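Read the structure below first, then the notes.
Only a single protein chain was left out; the remaining protein chains are all shown in position.
And then subunit A:
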């Protein structure tokens, strides 16, 4: 096991985790005003109304797929009576559909962003970097899905991610990173994991933070919100200045 592997799979995840959590906390404390979707629907609605839902619903399925694939060990699905082949067929099939939707959605969104004048002029450098990393991560993820699928079909399966990536992922959270497991994964998985880590490191500093604001609470709150002036104004929230 090389030092490089240790740095990549033993140290880097914790650095990213620290940046991700610390960055989010910092952003929330400092920049609540900048915490928004910064929607461009006012400029252009026709393309957005197709592309945005396709992308967002696609990526929601992708996220659910990742959670299942990374968190649930093989022994559990086997115990539930699901054969590995059946699991792989379902996972690859759903993953492919969701991944293609996500990619198609974001491609249309980026094309719109580039070609519709007002949307393009509202695009910051930060956005461009975020799109680059996001698309790379999606492409790398789709590549792993495709390569796994081809491997299954040709009878020369790749190393199973459930025995490598997932094991490593779970080991991170108990603070004993299983570097060997991750080192044994196929190169395509390594690329996907690295771009994924880059995305997480970038996440708190981009408009992606709006994902944390998914308004689930809306389902449970009363329609009309009343607030009193005292807690609502900046004057009341303002910390009392320290004396000289």
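We adopt the following convention: a contact is a pair of C-beta atoms (placed from the backbone, for glycine too) under 8 Å apart; a residue touches a chain by one contact, two chains touch by 3 or more; residues count from 1.
Please note the rule applied: contacts and distances are computed from a predicted model.
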> Name the absent chain by its UniProt protein name; which of "NADH dehydrogenase subunit", "Oligopeptide/dipeptide ABC transporter, ATP-binding protein", "Cytochrome c oxidase subunit 2" or "Respiratory nitrate reductase beta subunit" is it?
Replying inline: "Respiratory nitrate reductase beta subunit"
> Thinking of the whole complex, not just what is shown, which of A:79, A:174 or A:224 touches the missing chain?
Replying inline: A:224
>> By the contact criterion defined above, which parts of subunit A meet the unshown chain? Give residue numbers in ascending order.
In response: 27, 30-45, 48-50, 52-53, 55-57, 117-118, 121-122, 124-127, 205-207, 210, 213, 215, 217-219, 221, 223-230, 232, 234-235, 238-239, 241-242
